[in-house]
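Contents: one structure, followed by commentary.
Omission of a single protein chain aside, the complex is shown with its protein chains in their original locations.
After this line comes subunit A, so read on.
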């Protein structure tokens, strides 16, 4: 059901039946390593290219999620996924392996929640019984495309972020036990005219603010309704800027109830500068760490606001500004209905 201007409320409350997360060596040293289902010591994952390794991350996560839910791939109606690589080959190639009907979606680093919102919508209205949804990124494959060669010695500024190597996948179903998806707000593209691709957090912060405010306005609740509002990959700078913006606009929000996946994933002292980023960042942190915390009863309601910068290396070189987007999905567990 549509509520307000751009929010969907899911009356049938689709369930996140199972999730799976796969990470790389950097994530294995991070803060939430215990929340990953599979961790790889080698960035190549035994493949002969980073792009193939990227695809394997996805495949492993999909199969792991189905295994955890005890479901065969024939029982899954659709797969909705995306990543950052040109033409989204890792997602499409993983879909080839699964041979599940597939929709590829691109929202840069906001893909995880874009795909989850669509999956929940389809499941809510009986369009499918089970949908596999997820997002992934691979540090070396993404850096290769968006920045310099991996081994190139260029000094990164303190505002830069570290692309997560990892895949996060959720199996959304119409019934079962697990956290429930209650609503979703689709973001609009916000461009504040920033051009520095080494400061994505600063560019994306206004998009996150726009979506959070729209969600709360549409749902007619205030920020205290949620135990946690978590952004995708704003990093240190983006988190500070967006929190200050929200407060400037009159929102009452406690610091510890406003977190960022890019800051949760790594440990202090890892050379990630301003924090983690990438499509796999929000996917692995939400589908691993945060849902685990929910299941332990640490929180009941969570609003995930995945943020994405919709630039390409080409548009950056042509001097264009960085348009950004954020999609919000509300997940609840242990409330009255479940």
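Worth a mention:
Basically, a contact is a pair of C-beta atoms (placed from the backbone, for glycine too) under 8 Å apart; a residue touches a chain by one contact, two chains touch by 3 or more; residues count from 1.
Throughout what follows, contacts and distances are computed from a predicted model.
Taken from the listed names "Protocatechuate 3,4-dioxygenase subunit alpha", "Aspartyl/glutamyl-tRNA(Asn/Gln) amidotransferase subunit C", "Stage V sporulation protein AC" or "ABC transporter permease", the protein name that UniProt assigns to the chain not shown is "Stage V sporulation protein AC".
Residue-wise, the contact with the chain that is not shown comes from A:193, picked out of A:46, A:126 or A:193. From the options A:11, A:41, A:72 or A:151, the residue with contact to the chain not on display is A:151. Panel shows subunit A; residues 48-51, 144, 148-159, 191-196, 199, 202, 205-206, 236-237, 240-241, 244-245, 271, 274 of it touch the chain omitted from the view.
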